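Only one protein chain is missing; all other protein chains are in place.
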């Protein structure tokens, strides 16, 4: 996953925390501390815009979370020996659900919209076959629109945008805008200089 | 928004209230009074088919609601200085969610299906740009099918029907049936005489 990011790391972290305090407030940070009890491998957590803590359904996997924001109704489901990683600066909006049977890896500064569903497995085997799980990778600064679904084996390239309600069944190149069911590239985003 | 409506106003209101009492019952009206505490600018409210009150997340905007029915799980999110208006005779079915960063205007006698999401903003700015919010207008007697999403800047013309699960990204002419992702006109509805 690409980790390049403009600017100096310390300044960046400071700016991010200042931003958090503005947006999440004291309450959001206190709830974030509570959430850390369920997510021991995490950075600074902020629970935004509500009192309800996200639901962490860890069935014997490993969840690594950086400095992240969580909205109410978020649910992380991590199966035995599976891995969920969420990079710093990312947030998961209301009711987002992540299901990892193998691995779901979300980069830094991603914006995951409300009601988004990310699953690296169909959860049910086809008759006569073993359950299939293929890792999902969402690279840095990806923005996923409300109610999109990201399915097994998908890699979404950095700086891409997924339209609301899209069903992402295949990988997406970096700096692309995709939409539809199944999601297709509708345009590219020029690099910022 | 078109406000034309057949018949005499008083008779209409009477008929509507009689219908409400039949459908919503005493319980629905008592819960409606409780809901009015959170929605001071409202008409006769009825909470239907359940005990859970809708969630009103008013962050400093203005919510004007006529004589309306709300099902459990409805959520109105009104940002600072934004406006949500819902005309009389309309109802919002289970888990419908309205997000207004600028303005969401729903006409009279609209039927908003379950799990519908209406947002006048993508909630996140594209890099280097300000947050975009463009008003949504849903005219009178529109019927929006279950799980449809209505996005920023959309105007849905009066008497139109939006199919279940549609993603409405562009405006819809009056008396149209639209469906799909993105939603397209699939036929017109002839005017009733």
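Quick notes on this structure:
In this document, chain identifiers A and B correspond to the written order of the chains, with residue numbering beginning at 1 in each.
We take it that a contact is a pair of C-beta atoms (placed from the backbone, for glycine too) under 8 Å apart; a residue touches a chain by one contact, two chains touch by 3 or more.
All values reported here derive from a predicted model rather than from experimental measurement.
Considering the full assembly, B:161 is the residue among B:99, B:161 or B:178 that touches the omitted chain. In the complete assembly, the contact with the undisplayed chain comes from A:119, out of A:102, A:119 or A:137. The set of subunit A residues touching the chain not shown comprises 57, 97, 117, 119, 122-124, 126-128, 149, 151, 167, 181-182.
For subunit B, the list of residues touching the undisplayed chain reads 49, 93, 111, 113-115, 141, 143, 145-147, 159, 161, 163-166, 179-181, 192.
By our rule, only the chains that are shown with their structure count from here on.
Centre to centre, using the average C-alpha position, subunit A and subunit B are separated by 30 Å.
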